[in-house]
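Yeah, one chain of the complex is gone here, protein chain that is, but the others are all in their spots.
Right after this comes chain A.
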């Protein structure tokens, strides 16, 4: 028989007082019973965890126990929530338990675990320290402390790597701005993979450069074309079977001695003196600063920072010719440096610079120069 008291009303008679005391005692023993039932459910295994939670919750709702006792209830519920993977709820319970009894080491332990699983490293550390204050020899807590330190270190290391990648990308963007070089969407990534320019210790740019033999659309990559190098230097190296230049330039040893220079060049039209180099002018739209940054961060540890969407213009289709007639080919004076060429206002670097090689001696040359030929679209 439950007597419901209105809040604010007071017992008048002795009988009522006795009744109230009886009810309180009932509630108390109910709560204790529920707690023990909950504990048993936990022991019974996974299938009964939600029942355990239910018991603990009902026990708490009796509001009949002291703070330390309620603390244990919350702490136990936190434990089961942990087992169930409800980390948020577990943390809340553990925190409540700690509020009710700040020396509850088990609650502190569970708070640490839950925080760790939620990657709240600072909270985890704070609870762990409090726990070790209460119980300095607690091996479990000490283990957790080590885990937290390791995680923090890893986190910081990752952050440092990300900042470094972003900084490097920004340095390149500013270097491009200084040189008035326009960057646009990469065009031949299926040939090259993701390649990026690099700044050396003297803040000089080194580009990976693609050379396309237009006649057959076969390609070659110069891995490290320093912007102060002349084209002739690199062309010399492609055409000769041995190196006659200096340090730090990667060798392009396409040829072994004695074999024909290019396997498809049966007429030997592509001799050194017959080579001409061209780039396509006005070949698309240039990136905004943000797009350029995203492009440079692609494939790095910081790629998660790329904004999806943004104002990307459709530079992929190479149909934005200035004249509408066919691609506009501009010849490259091979005694110029890469930097000299890239800063022309009509060139947009498609990710990395791409140059087309043709031979004056080949019959293809006429088609090429007349503007009738355009590079096949590589999807």
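The criterion applied here is as follows: contacts are C-beta pairs under 8 Å (C-beta built on N, C-alpha and C of every residue); 3 or more make two chains touch, one makes a residue touch a chain; residues count from 1.
Basically, contacts and distances are computed from a predicted model.
Engineer: UniProt protein name for the omitted subunit, picking from "Trafficking protein particle complex subunit", "N-acetyltransferase domain-containing protein", "Protein HGH1 homolog" or "INO80 complex subunit C"?
Structural biologist: Hidden chain, UniProt protein name: "Protein HGH1 homolog".
Engineer: Which one, A:83, A:166 or A:230, makes contact with the chain that was left out?
Structural biologist: A:230
Engineer: Among A:179, A:272, A:331 or A:360, which residue is in touch with the absent chain?
Structural biologist: With A:179, A:272, A:331 or A:360 as choices, the missing chain is touched by A:179.
Engineer: So which of A:158, A:203 or A:289 would be touching the chain we can't see?
Structural biologist: Of the listed residues, the one touching the omitted chain is A:203.
Engineer: Of the listed residues A:50, A:271, A:303 or A:333, which contacts the missing chain in the full complex?
Structural biologist: For the chain that is not drawn, the touching residue is A:333.
Engineer: Take the complete complex as the reference. Which residues in chain A touch the chain that isn't displayed?
Structural biologist: Touch set of chain A with respect to the missing chain: 175, 178-179, 200-205, 226, 228-230, 232-233, 244-248, 333, 335-337, 339-340.
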